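I'd like to ask some things about the structure below.
Only one protein chain is missing from this complex, and each of the others stays in its spot.
What follows is chain A.
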Amino acid sequence: MLPYLGYLLLLLLSKPLRAKEVVYDFNVTWVTANPDGLADRKVVGINGQWPLPVIEVDKGDQLVVNMYNGLGDKSTSIHFHGMYQNGTNEMDGASMVTQCPVAPGSSITYNFTVNQNGTYWYHCHTDYCYPDGYRQALIVHDNNSYFANEYEEEFTVTLSDWYHELAEDIKPEFMSVYNPTGAEPIPNSWLFNDTQGMSLSVKPNTTYLLRLVNIAAFTAQYFYIEDHNFTIVEIDGVYTEPTEANLLYVAVAQRYSVLLTTKDTADKNYAIVTVVDSTLLDTITPDLQLNHTNWLEYDASATKPQANITVAESSDLSPFDDATLIPYDHMPLLENPTVTVNVAVVMDNLDNGKGYAFLNDISYTAPKVPTLYSVMSAGDLATDATVYGDFTHTQVVDHMDIVEIILNNNDTGSHPFHLHGHVFQVVDRYPPYGSDFFEFADAGIPQPYDPNNHSAFPAYPPRRDTIVVPPAGYVVLRFRADNPGVWIFHCHIDWHLMQGLAMTFVEAPLMIQEKLTIPADHYAACVASDVEHEGNAAGNTVDLLDLSGQNQQPGWIPDGFTTRGIVSMVFTVLSAILGMGSIVLYGLSDLKHAKKPETQAEVSGQGVQGGQDDEYQD
């Protein structure tokens, strides 16, 4: 009896520790900020502050975020990037996927259990709002991690690009007939922890945990510390076998945790170097500063020299290949996929002249009803992908399917793809990180994945939630559909998401209907935003298979002559013929003037001419 009592006591005592509730009240308003010292701009602040607060919870906590939209002119939402939201799909925060946009003056509460660990971030997921500053790190501490006792202190480092214009003001120039190549807007500067030229103060001979998060809208950055190696222990919330590295390529939305042991002596400060992946930038003006130095500060009084960057091009750097990492839990390769999704990234123009991004031939176009709400209102038809519309690119999968995504890249740029609600196994990627990574960036001949001819899959593939697809290369990803919900799979370059580079997974829709209850305030957000929350993608509640009126991508550019072309061609030819007819008429009427010269020729030419006349007649 006594041991039982002790156990019960322990359980009672430990329970509040394990399951504490962490509440954040976010009043979202516009504030002014100037993090790069170049220009004041309007940014999205929380409770009047920017940079935004880092959300910190312990593994197992209940996270509650009460958000009030005080922006006044713009809808918003929060996506907790990397959170599996298993059983709480409605809290995923992606507008028109799992919720309605939260209109100005409305509130919404996100409430979910954080049963995972590691480095994450949160950001707005409504249209294109997070480049306006609405993004920050989210840290889930875990005292039971295998490396918990190996470090003394931890730092969170966010990397970001920075625009001086509001995304809504950039959009008209980006999505424009005058930007046919879809050249992405070039950031004005880059930030390190939402500032520049900062120092991380360290003691000698000490180990630190460095959490790197790329919270940028567009650009990946290389990261290294002069004369220091570090040990990778986590990627995107998944612990890895400790792996030594000295150079990382951190794409948008990716995270790395590294253990950094400082030097024995403290007489010198070392540069923490970030180098923007310049292959992403179409035009680089001379004033653009792509390399940045921050410092690992051993001695505050010592000099802080600017890093000496020896490579001419960022692509000359050869970063650590994340596809070679091994998860600490040694989860084996998922064999025998039951569903294979084979899609290719394509960039093209549609008939409004603007540049769009496609997976195969679909440019994701948000439905009229958030897809999750379509699931909830579709009954048995929820398993029919038709319900979700022709332009959400929806793939319905069953519970516990092994899903394989073959993602080919027909574009010559790299794309960091992110799947909500899951980490996927990276089973193959070509070309790998390193000197060959940009091999096809210029030649542009896509190298599609061949299931019958590929490199051997690793026994314990790395898992992450954001993976970079190489230029004109491919990745092959696998995940187990163990998380009923609606999950969007998209390129995390926000400009590409704007162009429609996304698709939707509807996972075990009938289980979603069983397990999920949409909170009243979520539906209320729809009413406030004037967005329908019932019916299929077209908002049709009667006939769920009738998609008339659904949101559509613009039409394809016709190749060759359309009716209008033929009609105008006919008129063109006709007017040319008539015009020439009039010339002929005019020409022939000149013959009346010809009499005189003719008689004159008779006089002057005399006898010579008779014989030669015939010769020239034909």
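Following the convention adopted for this analysis, a residue touches a chain if its C-beta (ideal position, glycine included) is under 8 Å from a C-beta of that chain, and two chains touch if they have at least 3 such contacts; residues count from 1.
We take it that contacts and distances are computed from a predicted model.
Visitor: Could you check which of "Ribosomal protein S5 domain 2-type protein", "Exosome complex component RRP45", "Translation initiation factor eIF2B subunit delta" or "Iron permease FTR1" matches the UniProt name for the chain that's left out?
Guide: "Iron permease FTR1"
Visitor: Any idea which of A:148, A:177 or A:284 touches the chain not displayed?
Guide: A:177
Visitor: What does the interface between chain A and the hidden chain look like in terms of residue numbers?
Guide: 177-181, 183, 282-283, 348-349, 351-353, 355, 557-562, 564-566, 568-569, 571-572, 575-576, 578-580, 582-591, 593-594, 596-605, 609, 612-613, 615-618
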